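Only a single protein chain was left out; the remaining protein chains are all shown in position.
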Amino acid sequence: MTTRMIGERVLRSEDARLLTGQGRYVDDIGNGALEAAFVRSPHAHARVVDIDVTGALDVDGVVAVYTHEDLPPGLAGPLPLLIPHPALTQPRTAHPLVRDEINHLGEAILMVVATDRYVAEDACDRIVVTYEQLPPVVGIPAARDGGDLVHPDVPGNIAAHLVQEVGDARTAIAAAPHRLELDLAVERSASMPLEGRGVHARWDADDDSLRVYSSTQTSTSVRAALAAALELPLGKVEVIAPDVGGGFGVKIMHPWPEEVLVAWAARNLGLPVKWTEDRREHFIASAHERGQLQHVSVGFDDDGRLLGLDVTFWHDNGAYTPYGIIVPIITATQLLGPYKPGAYRVEFTSLYTNTVIVTPYRGAGRPQGVFAMERTMDAIAAHLGIDRVAVRTVNFIQPDEMPYDHQLLFQDGRPLIYDSGDFPASLAKVLALVGWDDFEAYRREARVQGRRVGIGIACYVEGTGVGPYEGAHVHVETTGRVNVATGLTSQGQGHQTMLAQIAADELGVPLDRVFVTTGDTRRFGYAVGTFASRTAVMSGNAVALAAGKVRAKAKRIAGEALEVDPSDLEIVDGNVRVKGDPAASIPLATVAVLSNPLRYAFDLASQQATQFAVGDMTGPPVRAGEEPGLEGTDYYSPIRSTFANGMHAAVVETDPDTAEIRVLRYCVVHDCGTLVNPLLVEGQIHGGVAQGVAGALYERMVYDEAGQLLNASFMDFLMPYATEVPRVEIDHLETPSPLNPLGVKGAGEAGVIPGMAVIAAAIEDAEGIPITRMPISPSELYELRTSEDRENAPVARCDDGASCHRSRYGGAGEDGSDADQR
Amino acid sequence: MKPSPFAYHRPTTVDEAMDVLGELGSDAKILAGGQSLLPLLSMRLAAPAHIIDINRLSELAGAKVGDDGVRVAAIVRQATVEHDRDATAAVPLLGQALAHVAHPVIRNRGTVVGSLAHADPSAELPAVLALLGGTLTLASRAGRRTVAAREFYLGPLETVLHPDELVLEAFFPRAPRGSGTAFVELARRHGDYAMCGVAALVRLDEAGSVQDARAAYISVAPVPLVIDLTAPVAGQQASAADWRAAGDIARDQVEPDGDIHATAAYRRHLTGVLTARALAEAADDARRVRAAA
Partner (left out) sequence: MTASDVSPDATYDILLRVNGVPRPVSVTSRRLLSDCIRHDLGLTGTHVGCEHGVCGCCTILLDGAPVRSCLLLAVSVDGQDLTTVEGCANPDGSLRPVQQAFRECHGLQCGFCTPGFVTTATAFLAQHPDPTRAEVVAAISGNLCRCTGYQNIISSVMCAAELIRQTDTDAVIEP
């Protein structure tokens, strides 16, 4: 009867609601609110010379038009720099509305508030902004050149420069028996959740309080940011993340200009105001990630053992740095993967360009690091003529070397120390899963049929469960219902189910009595947010700890009521009972009543509880240090991150004629420690793999030299359909983390991290051509095959930039096309 | 992204549609399937003052199969023709091409005639019409005219249609006896606009040797490009014909543009490769038809 919930493939409690159209995403809320739209810059780099709003004021239904001049002092300055860092010597952030200089296509210049979005857009159309265009800086080479500047006072467009080293890599490389250099590139992509951003704000004039719904990954931080920006007491601001249609990192960024402006407008106007981002806005005004150029220099011995690794990379951070330099720091540190690098030196320069800001996208810099490391491993194998698996094996950190200290600082500012993992075991599993040893026979057979196939492998380590903390509150009501609240948020990961499983196990109650709330500052006020694959580690353990407190209190109170020692009690199926004597029991609901020495019996539960006596008359009803109620709050704050790991293998086929690339098999071995709900973990891996394959073969953001985003729509930004995503075969390894009571490590980003690396490896294996740049399309593979100068093989671009007729919907900044179309 | 305001008209007879269109001319856009028009309206890349919704013109709702071919009237949905066994038996190339047009859900609303009139160089149906030597019937208050496919298309999204004219129907002729057809295209994702597409027709004689081979191209030319490729394969047995040589001829005749999905050189290369594949498939189709007869 008492099934342990942790480890079970429990179906989600979220689903019935979502499947019947009863979800509450931010645009579903608050019908009848005023709606905002923005006039956004059509130019990548410009100054605003004049703004004429007279046309907009005539539009029926327009309520307000705001420019920077209308903003109060709290909103007139630049938005906050969320994560400063000593190496980020030239941070810059945007103003909520452009003050004078525009630094990327899509920056918001005016906000219009109207009776509905249609009218608001009509008004935006009638606003005339005069610009003085400035030379745009687009792409890493142009930024690195430093000829033109994004920010006039940032020399060389350098936002940050950081060198980290352990040992003397350059000397080690120079002295090594073998040396290689690689130049690699990863193009820009984006999270692209199917629900864009959205904000709905209500000002309560009776109460002087603000409630904001935002499609965010961090409601507590948005709350703090809004309180500061609007100069409101924190206690007068509530932020709720409702149902959120995916985040994948882009919604961790905060506060967005739109969040502060819509909240301010609601207060200013005394009316509810909402903004629902449309897809074009999401492309040009949210955030991107991934774009880097990398140079690797490596020294190794005859067995492929790394003696020195020296990596230099350039990171495109877009026009501003509100999220700091977390992404390149993660690249720099996670690049090491499961290997011992010998001496290691990593240097990065984070550069400004006149493009949308860069903030974490699932993987958050790890895919780029893994790409560099795994291409290097394959290059070493090719150079020495030895097996790619052998090269990796010889460099692995061994299980008995755990915990392994890389002597570097990780993204949380704490030492990069791997806590657990058995890399040889993970590798053995993935080789078995994909049938590595049988591949050559398969390749020969395929060749006879005129087919070209290749196999690749890629390994990664992922720091998860980054702090500083998460907390949870567990509360047993007098009905027996258990409310669990945690402050971080959900975007489809099944947190309500997964955290309920933990609470149910720790407290000893049936799963269907547990109700979890996430991301609502009214219910839990201290949190960091959902990112870095941290929920199971952070909130999972916090829930376990909080539930543990409630269990202990319940046993103490029940012990008094039953006149037994609490250590003789257990909680099973929501009843506190004496071990070995199930008849001697009290329902948890009754214990909840007993925990609150009220005078009045409101309900049946209270009346029934009067049969029990607790406490003694010699002390006060609520003893010193105690509180009424059967509830507990606790926090989990780890000494440092846990480290999950995984190994992927892929088999691809390339068409000798058309250069089409098909993934025939995709195998994942994954170690995230204890699996709370394997069904949900597999779902996360499937989704991550789809994004990994997409990043390898389909998705790139294409900016032209003028900073126009040429593919700002789903027509031309190629997210894969079901037909483009391979079946994913998964095997798990569970090496529990010693760092937390549940032994969990994170799972959210795992699927995507080695995608580019493993597919590049497989294509290279099929073609015999070095693949050094991702993503790759059939056109690019064809050009590599036929080009003599492979380093400069043509990448698909418009022959004639802005007037390319194939861009059906134009670049996002273009004027309307010829009206004779049908 | 919401459309700009427009005045809306919904005629219920063709005569009424002619009157409205005659009055409004280039101030109006026709709304049939709307699968191409609506995104343009929502993105405000088009902002016509008037929209004429022709979806209630029941006179234009039929597809008729005759001895000479298939006539498809203005508001017949692509899915309707795709699932019309008689129509696809009479003109198999229609069914072969429609399978590549966007996605089934788009085909549920998009119209055959609408796609022909829109004249997107990446659209499959204009190439089918051109290859088969089909025609379009245009009407205005001034009267009707029939225009051959090869004269209808002027450039990307540009046709001979006057501002006050409506396309009433398209006529797809049956291919000559002994013909087989095929449609082959390569797109980045399933259902995307093709990087290169080929509609092919091969006619065999009683002995199975090639009498006629031609192809029409999408995405590599500004209008549907029809190329006669009979020369390198004339008289050869279909099962062993030199389709690659035909492909090379086609490859050397196209001058495609490059874009963010494919370079010009790659599109040219694909033209050669896909031509060979499409002609071979069309030849197989011809042999199958002959065997079934």
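By letter and in written order, the chains are A and B; residue numbering begins at 1 in each of them.
Throughout what follows, contacts are C-beta pairs under 8 Å (C-beta built on N, C-alpha and C of every residue); 3 or more make two chains touch, one makes a residue touch a chain.
The structure presented is a predicted model; accordingly, all values stated were derived computationally and were not measured.
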Which displayed chains the unshown chain touches: A, B
Touching the hidden chain, out of A:Pro136, A:Pro272, A:Gly308 or A:Gly492, is A:Gly492
Checked against the full complex, the residue among B:Val14, B:Leu57 or B:Ala79 that touches the missing chain is B:Ala79
Which candidate, A:Glu14, A:Asp704 or A:Glu780, sits in contact with the chain we can't see? A:Glu14
Residues of chain A (touch criterion as defined above) contacting the omitted chain: 11-12, 14-16, 18-25, 27-28, 31, 118, 192-196, 243-246, 248, 278-279, 491-494, 679-680, 682-683, 685-691, 713-715, 719, 721-723, 725, 727-728, 751, 809
Omitted-chain footprint on chain B covers residues 1-10, 19-20, 23-24, 31, 34-35, 38-39, 41-43, 49-51, 53, 55, 79, 102-106, 108-109, 190-191
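Operating definition for what follows: only the chains that are shown with their structure count from here on.
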Touching chain B in the complex, chain A uses residues 117-118, 121-122, 125, 278-280, 657-660, 698, 702, 710-711, 713, 715-716, 718, 720-721, 723-724, 777-779, 782-783, 786, 794, 796-800, 804-810, 816-822
Which residues of chain B touch chain A once you look at their complex with the stated criterion? 1-5, 26, 29-30, 36-37, 39-40, 43-48, 114, 117-122, 156-159, 161, 186, 188-193, 195, 257-266, 269-270, 273-274
